[in-house]
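Mind looking over this structure? Questions follow.
One protein chain is absent from this view; the other protein chains keep their places.
Then we have chain A:
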Amino acid sequence: MTGSHTDDASRPLLEVEDLSVEFPLPRTSLRNRGPRALRAVSDVSFTMRQGETLSIVGESGSGKSTTGRAILRLPPPTSGSVRFDGIEMSSLAPRQVRDLRRRMQMIFQDPLASVNGRMSVGDIIEEPLIIHGLGRAAERRARIVELMELVGLKPGWQGRYPHEFSGGQLQRVGIARALAVGPDFIVADEPVSALDVSVQAQVINLLARLKQELKLTLLFIAHDLSVVRQLSDRVAVVYLGRIIEIAECDTLYASPRHPYTKALLSAVPLPDPKAEAARTPILLEGEMPSPLSPPSGCPFRTRCWKAQPLCAAERPPLAPVSPQTEVACHFPEPAADTVPAGQLQPQ
């Protein structure tokens, strides 16, 4: 069911270009001063190859979930282009978008809230099959059993209701539901954030296995760099609605180039207690600025220890600093394996 639709391996499955999402603000007074809309996502661009896993990492309010949802047009982006398998999503009629959802599915953060509590888990997993008219009743029943086994649930549980399950089990239901129609692209919106740490690992392992077996292209959204490392091919770090660094997974962890990425990584606990004791964590001061009044220039400058006047004057564009890394910073950190000689010149 998951046959690859793109034979040309070099062509990206997903191309996101200058994606922006704004939420209109209610007018509070007749004089109507202040911003008219909240810009949650600004000019986000990236591409994903077939079978690749890209993680988007950021604090809450950074626009990471909104980005994932905008790609699925839930709600549609305010501007920018999303091409899925070469098809421009904004050019599609609602009917065609719904048909395309068969190939693009979503896994949600809160496994209990994202299922209909009045439906049995069997019905929940079956629903996308009914929506897309896949199979007769008997075939659908067989498919439910197959899916429940695939995600590690007992098929005998399909008559049970969501409140009878633990969070981890219910997230498996959510994954089975997303896989039911055989999608090739999945947006996983913080799928483990609501789960216990011990269960997080199980669900991550499950996703890693399914991604291999089913050759899924996975957009994984997380607020924590520690959970995405195992799963990701590439990682994008977002801050205030913009990608500030995007790099190959190993490169990013070994050699973060943006000060913000470096600070985030210093908060990830290390397994080796000696190494943990030896390093000095970078503690960021303050909070992320409100997206209603973003700072001029670089969005991160208000909390950056390296900020210079240039950072307030000019927003650094996202630009490649090495074959593996693009970063949006006037003064990026030196690559880890090179001697920190001269600063990279601002562009």
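The criterion applied here is as follows: a contact is a pair of C-beta atoms (placed from the backbone, for glycine too) under 8 Å apart; a residue touches a chain by one contact, two chains touch by 3 or more; residues count from 1.
Criterion: contacts and distances are computed from a predicted model.
Missing chain, UniProt name from the options "Probable ABC-transport protein, inner membrane component", "Stage 0 sporulation protein A homolog", "histidine kinase" or "Alpha-D-ribose 1-methylphosphonate 5-phosphate C-P lyase": "Probable ABC-transport protein, inner membrane component".
The omitted chain makes contact with just one of the residues A:92, A:112 or A:208: A:112. Taking the complete complex into account, A:127 is the one of A:127, A:233 or A:248 that touches the chain left out. Taking the complete complex into account, residues 69, 72, 74, 98-99, 101-102, 105-106, 108-110, 112-119, 127-128, 131-132, 161-163, 174, 177, 181 of chain A touch the chain not shown.
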